[in-house]
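The complex appears here minus one protein chain, its other protein chains still in place.
Up next is chain A:
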Amino acid sequence: MAAELHVELVAADRQVWSGEATLVVARTTSGDIGVMPGHQPLLGVLESGPVTIRTTSEVGTIVAAVHGGFISFADNKLSLLAETVEMADEIDVQRAERALERAKSEADAAAERRADVRLRAVAAR
């Protein structure tokens, strides 16, 4: 069994991250899923949520907030596709908190969920 898998984290307008990892945890519509090297070919629909990638480099574990998208794994290559991807260290916590409050007061469920996902991604870092 290969000890690591290749990960491509891709947003609609840019490639966010790519590299080797030992474990990737993402949230699909039917629950959290963890993919390790040698997993069977998989294609799933992602929910808005944090994605955790345990890398083999010195960076350690990276977390990204993913809003909708897909996870696909085959031949030890994993790709995470999403319209919007934000790395946890790119997220501005104060701004996300403000966005959350505003979304709550305006009862905008989608915006509230987005802001919530961002904050959870930061917390999981």
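Rule of thumb we're sticking to: a contact is a pair of C-beta atoms (placed from the backbone, for glycine too) under 8 Å apart; a residue touches a chain by one contact, two chains touch by 3 or more; residues count from 1.
Assume contacts and distances are computed from a predicted model.
Engineer: Which one, "Na+ ABC transporter permease", "Ring-1,2-phenylacetyl-CoA epoxidase subunit PaaD", "ATP synthase gamma chain" or "Transglutaminase family protein", is the UniProt name for the chain you do not see?
Structural biologist: "ATP synthase gamma chain"
Engineer: Decide which residue listed in A:42, A:93, A:110 or A:123 touches the omitted chain of the complex.
Structural biologist: Reading the full complex, the residue touching the unseen chain is A:42.
Engineer: Who touches the missing chain here, A:3, A:74 or A:123?
Structural biologist: Touching the chain that is not displayed is residue A:74.
Engineer: Could you list which residues of chain A touch the chain missing from the display?
Structural biologist: Residues 8, 10-15, 28-30, 33, 40-45, 69-72, 74-75, 79, 81, 83 of chain A touch the chain absent from view.
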